[in-house]
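Missing here: one protein chain of the complex. Every other protein chain is in place.
Letters A and B name the chains as they come in the text, with residue numbers starting at 1 for each one.
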Amino acid sequence: MNRRRLFFGIATVAVLIAIAACMMVIGRGHTMYFDNKKLEYEGQTVDTIRRINVFVGDEQVAKLSAKDRGMATFTGQTLKFRLEVIREKGRDSEFFDYTVKVPYGQDGTVLNLPAMIEGLPAEAYTSEFVPIVTEEEVDEEIITDDFGLSEDMDMDVGAEG
Amino acid sequence: MKKSNASSGKKLLSFLGANSVTIMFVIIVAICIPLSGFSPVFLINEIITRMGRNIFLILSLLIPIMAGMGLNFGMTLGAMAGEIALILVSDWQIWGIPGVVLACILSIPISALMGLMCGKILNASKGREMITSYIISFFTNGLYQLVVLYMMGPIIPIIHNSIKLPRGYGIRQTVGLLTMRQSLDNALALRVGGVKIPILTFIIIALMCFAIVWFRRTKLGQDMRAVGQDMDVARDAGINVERTRILSIIISTVLAGFGMIIYLQNMGDMATYSAHSQIGMFCIAALLVGGASVDKASIGNVFLGVVLFHLMFILAPKAGGVITGDEMIGEYFRVFVSYGVITVALVMYETKKRRAKASMGEQLEAEQREEDAR
Partner (left out) sequence: MSELTHNPTPLERIQSAFKSFGLPRMIIAGMLVVLLVAAPFVGANFWMQITNVINRFTWNGVLVLAMVPMVHSGCGLNFGLPLGIISGLLGATLSLELGFTGPMSFVMAIILSTPFAILLGAGYGWLLNKIKGGEMMIATYVGFSSVSFMCMMWLLLPYHKPDMVWGYAGTGLRTTISLEGYYDQVLANFLQIKIGDLVIPTGSILFFALLAFLMWAFLHTKTGTAMTAVGSNPTFAKAAGINVDRIRLLSVVMSTWLGAIGILMYQQGFGFIQLYMAPFNMALPAVSAILIGGASVNKASITNVVIGTILFQGIVTMTPTVMNNMIHMDISEVLRMVVSNGMILYALTRKTEVNR
């Protein structure tokens, strides 16, 4: 009896840990930034493209003219997306499908689309997105009284239907 | 015929007496609805949102009541555990439903540990569980702040500056949960004429209700009820009273942790240092408004209580503003009513307990006399 209980206990914990691990993989959120910018790589210059539309699934996430940046958020470590490239007005658009893997620990990734379309190696067109740190002068005041009654009294702060 | 009439009148009176809080609330709400001028669709929408947000938390209170430990003010501990889990999850950038699930799993060990501590202390202070659990919630709030305000950063790694204080350690006043905001509520949401119904949240709540009903029938559930009825009798029957009581608190704390996570995913952001401080009070007040008492509470009480209490919460400021010209009055009024309700319920419980004790004494005395006469 006791051994059975121990077994069930361990099994439950194991299942929970497995679910947690699974959630950490599939739920990890990333942001992908799409750049339509000029890039120089080992002497080769890739110019901007007149117009690129980015689709994730059926949804259009960005319309990029030259020098634009667009973004998409996704969970999991791979992002599949389709590019619609319009090089010149009036010309038929070309379509490209890509699947990009991002490292687990990287919150934001920047892709240079022209370089990608040109067929340059991955390290040429991917880079990590580094948020610009805005230095805050004042520390926020932390209110830690026993009863936070003065303000957060109500339960409907930030509620919306 | 006459006799039955009289007794039904008495029954009605005692029904009114036992449910006076609920009836009072129905009256308050009935008066406030026309005064506030809110549209029915708005009210229904608000109520459904708030039901999804809050019911799970209140369900966590049922089990300690079953075990005779009164209103578990220590549910705040679970709320804190849920918050710690959410801080970690939002720092690890786990989004959406997986984030919510992960937070729930992470909160379990923290809640269980805190519940164990709480249960042990409550076992040492039998007979005054409520005041003790109330003080425990303050005590633990101190520990929570120690962890969140000082240890997160140097000891517990926090990567993102968006949730860390600029000074390099401690968590900000608010933590944004935008990435998992209403992820449960929106997952299977249904819109009926402008009213959004969060189906998935309600499914979870329904499952929880069934689980509680099922739990009452299990061996442990039966033990808890026995302990709640009379500790000495239960002990004589071979039940490990201390362990049963601790388990009831642990279960309650863990459920409260889940409840808080559901609550906060609906809100979409988290007031790190104050989100939990009032939650216990409001949940308990809501449960009592639904007709529960310190020693008896059902799932029906939870639902009715949430509807009535939250209606009052939405209506009071506006109605107060209409009546007195100052919305602050309404805000204070609802605080007053929340505390008042708990006070009234506690007084009713204690007087009932005393009366029962007195009548038992009389009965014993009568039996004694009878025996003497023989």
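Everything below uses one rule, namely that a residue touches a chain if its C-beta (ideal position, glycine included) is under 8 Å from a C-beta of that chain, and two chains touch if they have at least 3 such contacts.
Note that the structure is predicted; figures quoted are calculated from it, not measured.
Novice: Which is it among B:25, B:92, B:134 or B:258 that touches the chain not included here?
Specialist: Touching the chain that is not displayed is residue B:134.
Novice: Using the touch definition from the top, which of B:26, B:44, B:116 or B:149 touches the missing chain?
Specialist: B:149
Novice: Which of B:59, B:287, B:311 or B:335 touches the chain that is not shown?
Specialist: That would be B:335, which touches the missing chain.
Novice: Which chain B residues touch the hidden chain?
Specialist: Touching the chain left out of view, chain B contributes residues 121, 124-128, 130-132, 134-136, 138-139, 141-143, 145-146, 149-150, 324, 326, 328-329, 332-333, 335-336, 338-340, 342-343, 346-347, 349-351, 353-354.
Everything that follows uses one rule, which is that only the chains that are shown with their structure count from here on.
Novice: Rounded to the nearest whole Å, what is the centre-to-centre distance of chain A and chain B, using the mean of the C-alpha atoms as each centre?
Specialist: Those two chain centres are 37 Å apart.
Novice: What does chain A use to touch chain B in their complex?
Specialist: Counting only chain A, the residues touching chain B are 16-17, 19-20, 22-24, 26-30, 73, 75, 107, 133, 135-136, 139-144, 146-149, 151-161.
Novice: Tell me, which parts of chain B touch chain A in their complex?
Specialist: Going by the criterion above, the answer is residues 42, 45-46, 49-50, 53-54, 92-99, 101-102, 105-106, 108, 138, 141, 145, 149, 160-161, 165-167, 170, 172-173, 179, 196, 266-269, 271, 273-275, 277-279, 282, 310, 313-314, 331, 335.
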